[in-house]
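Heads up, one of the protein chains got dropped from this complex, but the rest are sitting where they should.
Order of writing sets the labels: A and B. Residues in every chain begin at 1.
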Amino acid sequence: MPESIAIRVTINGQPYERSVESRLLLSDFLRHTLELTGTHVGCEHGVCGACTVLLDGEAVRSCLMFAVQADGHALTTVEGLAPNGETLHPLQAAFREAHGLQCGFCTPGILMAMVPFLQQNPNPTEAEIRDALSANLCRCTGYQNIVEAVRLAAGRLTET
Amino acid sequence: MATRYFGKPIRRNEDPRLLRGEALFVDDVHRSGMLHVAVLRSQYAHARLLGIDASAARERPGVVAVYTADDLGDLNQPGPLLVTPPPIERLVFHERTQRQLATDKIRYAGEALALVVAESRYIAEDALTDIFVDAEPLDVAVDVEKALAPDAPRVHEDLPSNVAAHVIQEKGDYAAAQSRADVVVKRRFVYDRGTAAAMENRGVVADWDGKSRRLTVWDTTQAPIPVRNALAAVLGLSESQVQVIAPFIGGGFGPKIMFYPEEFLVPWVAMRLGRPVKWIEDRQENFFGTTQERGQVHEAELALTREGRILGVKDVFLHDTGAYDPYGLTVPINTQCTLLGPYDVPNYYTEFTVVFTNKTIVTPYRGAGRQHGVFVMERLLDLAAKELGLDRVEIRRRNYLPPEAFPHNHEIIFQDFAPLVYDSGNYAPILDRVTEMIGYEQFVGEEQPRLRAEGRHVGLGIVSYVEGTGIGPYEGARITVEPSGMVNVAMGVGTQGQGHYTVFAQVVADQIGVDVDKIQVVTGDTREFNWGTGTFASRGAVVAGNACHAAAVVVREKILRLASDELEVAEDDLELGGGRVYVRGAPQRGIDLGALALKANPMRGAVKPGTEPGLEATSYFGPERGATASGVHAMILEVDPETMMVEIQRYVVVHDCGRVINPMILEGQMHGGVAQGIGNAFYERLVFDDYGQLLTASFMDYLLPTATDVPRVETAHQETPSPLNPLGVKGAGEAGAIPVAALFAQAVEDALAAYDLEICEIPLSPNRLFEMVEEAKEGA
Partner (left out) sequence: MQLNGEYTFNGPREAVWELLHDPEVLKAALPGARQLEKTGEDEYKAQLQVRVGPVNGVFATKIALTDKTPPERYTMLVDSKGQTGFGKGSALVTLIEQDAATTLMTYEATLQVGGRIASVGQRMLDTVSKSLTRQSLEAMNNALEARLALEPDAEPAEAYTAPTQADFAREVAKDVAAETVKSRGFVVGLVIVAIIAVVVAVLLMI
């Protein structure tokens, strides 16, 4: 029988303690063990970026990590973006305004990738935004409105 | 009455849930005690299946069951034929559909052989490696032309050859036209396979409640109602016992309309084991097991006068359907019909042969065969223009059907089984608008020559197309005003990102005068609405939208009638707005719709004979035939002569899909379609080797365009309303994707004009361009 390893992770500010198989992917841990299904899985080989979450503030592909590797770390997933049930994070609000999502499957991964990007590049040019987005695949939008949404969000975040 | 919501770029109702990660997709469904399935798929493309030994797999701890064809017994029948062939004379069609699990023969790499059910997906996949498959490989039929050779390996041995179907359609007399022609341009065109690669892979979760005898299925399908009907039939249940839910779907694009083996097997397993069962496809499986599209080879010719007027077209082509043909002839018929484009083609001869090969099954994928037709016609026109010394915009303009020509009957049969009749259209102004937006004259006259003198390879492409949309048979909607004042709209068309929760609410809002965010659209759940076909063929807005409209009109009438009684005012003096019905000019004299709904459902007293309780209506809409949308795409690109990489500098789309319900959502559809078209033209290619092995089964090798590959798309609209439906709308879902291959070929040829290339194949790639240029250099 595969052995279980005890891990402790903080996710969106909340501590979790679980016993997991060493080969359990971080994406499966989030989605199936903890039922935080906002993070999506598109390819399981690290190309599409739908599984992007923040590990200690940095964007990582959760399909390429094992849950045990997150032991002792702090994660942020899309469920932790909005400040409360009524208000959206400025990035989320901007995506809605600019129609930056259609089916919404790739969206959580893009939101999480853009959070650190905008922190480090508060005033990005369109080329810089497209470059940063090139690590996430979207099959519905053609990216144009996503770029608009990020630009809109950048403007708003620098105002606050 | 004035429209307040129709035509406005209203923000989507569904977005907050999606943005918060709270929307339910199929893999998000968790049921207590749920088991997980992994599918064993064939590694061989063509083999005799001698036996499957799953004994070791069954013994693995955590494995609950392993099923093969033997376990299914009589239930293992060939799946349903989703679309019967249209009534065309002399049509030949051999129906061959896939059984749920392979029995004695394997016909494509990826065909399902066995099902492992275990406590976790991890254990189920481990158990796949315990299963021993005894198969004797056979020679493989891969290339669509070679598969027709007399000694080619036969995919279906009960047939005399690999011919799956043969259809000839004619209009006028092409042979006569050709003999009169001043110029005949004849070429061979090849359009190769690609896959939809939606970000969400397929999945099915099934839960059988033995006590209430009810089956609940969550399925990534674009057509929940037909799936429910098929499941009920196959499992021997009544339709009311089966509920199929298509929750949020991460992209459909066509391949999620099918009746795949897993859609039957997972519910069957759930009923057998009495526990909920989940199967989620992984990306590799998607490359093999989800349907693909595109492989066709055309020998086509265009006969013209010296002035560039089309006398006739002849097109003989092969269509690769893969190992089975469950979707009938939809794709090649679309090719035949869409080839005609916006042009006046008096004589047309078109013949196709559908060929079985040992590859993944082909069913519609965004465009569904239209892009092949557009590719052939637009390329022929470009080649003719070159030969006649005509400008490529001019040759198109000369052949456009004039605005007086509608309805225009092309006589041949379309995918909706009716003769291809263009309902309306006004093509020349679209072309003018595009040439103006892209600066055609200025580019061709000044900019391009100047840049070329600097040694740069810039090119412009401009192509035209017509898209048959909005076909029947029908869709329906049920609208209910609830006592809270919320309006509930239930429909049968599932959503995969097209904004149905908002677009249909807009149509209803205009009639009932309620704000869009107070209108709740419920869709994709067979328990909520019982009749319909699904989301495909750019028909949602047209067919379901008009059904919504029809139902909303009836509800409006009920509101006015009841309010007129309640307020003792004539119906003509009443207005609806802000969720109330009130006297015009005296808004304080009115009643909230929610309160009116309560009054319409009395607890005592009698409901008048001939009336129904509540403020509710159900209506259906079935168009007599499809509405014809049209458009023109243009782009300017630059080719790097050393790397052969392409940079798209400008991209312009002008599209005419009649009246537009939500311009923001429409533009989103255009952007997305263009992105898929660009991928299809230049980045994406499915490569099969001579043994039917797919060599590009991951995103490492199958390249989807990223944010740095897709340009800004400048869009504009023209609205030529359709006379075929009250809202005057036409479909638009596939339009972005349809002409892009033809556009790319023309623009790249133009950019590399120094080498005088003739691009008659798609997809292109830097490698391929390099080869073509080298060949041209050697030939010179």
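Keep this in mind: contacts are C-beta pairs under 8 Å (C-beta built on N, C-alpha and C of every residue); 3 or more make two chains touch, one makes a residue touch a chain.
Since the model is a prediction, treat every value here as computed from it, not as a measurement.
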Residue among B:29, B:49 or B:109 that touches the chain left out of view: B:109
Decide which residue listed in B:182, B:307 or B:689 touches the omitted chain of the complex. B:689
Of B:97, B:161, B:284 or B:305, the residue that touches the missing chain is B:284
Contacting the left-out chain in the complete assembly, out of B:9, B:33, B:78 or B:137: B:137
Chain B positions in touch with the non-displayed chain are 43-45, 109, 125, 128-129, 137, 282, 284, 287-288, 689, 691, 693-698, 700-701
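Methods note: only the chains that are shown with their structure count from here on.
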Using mean CA coordinates as chain centres, what's the gap between chain A and chain B in Å? 29
Under the definition above, what is the set of chain B residues touching chain A in their complex? 9, 11-12, 14-16, 18-25, 27-28, 30, 61, 122, 196-201, 248-251, 253, 282-283, 496-499, 664-665, 667-668, 670-676, 698-700, 704, 706-708, 710, 712-713, 736
In the complex, the residues of chain A that touch chain B are 1, 21, 23-24, 31-32, 35-45, 47-48, 50, 77-79, 81-82, 88, 92, 95-97, 99, 101-108, 111, 129-131, 133-147
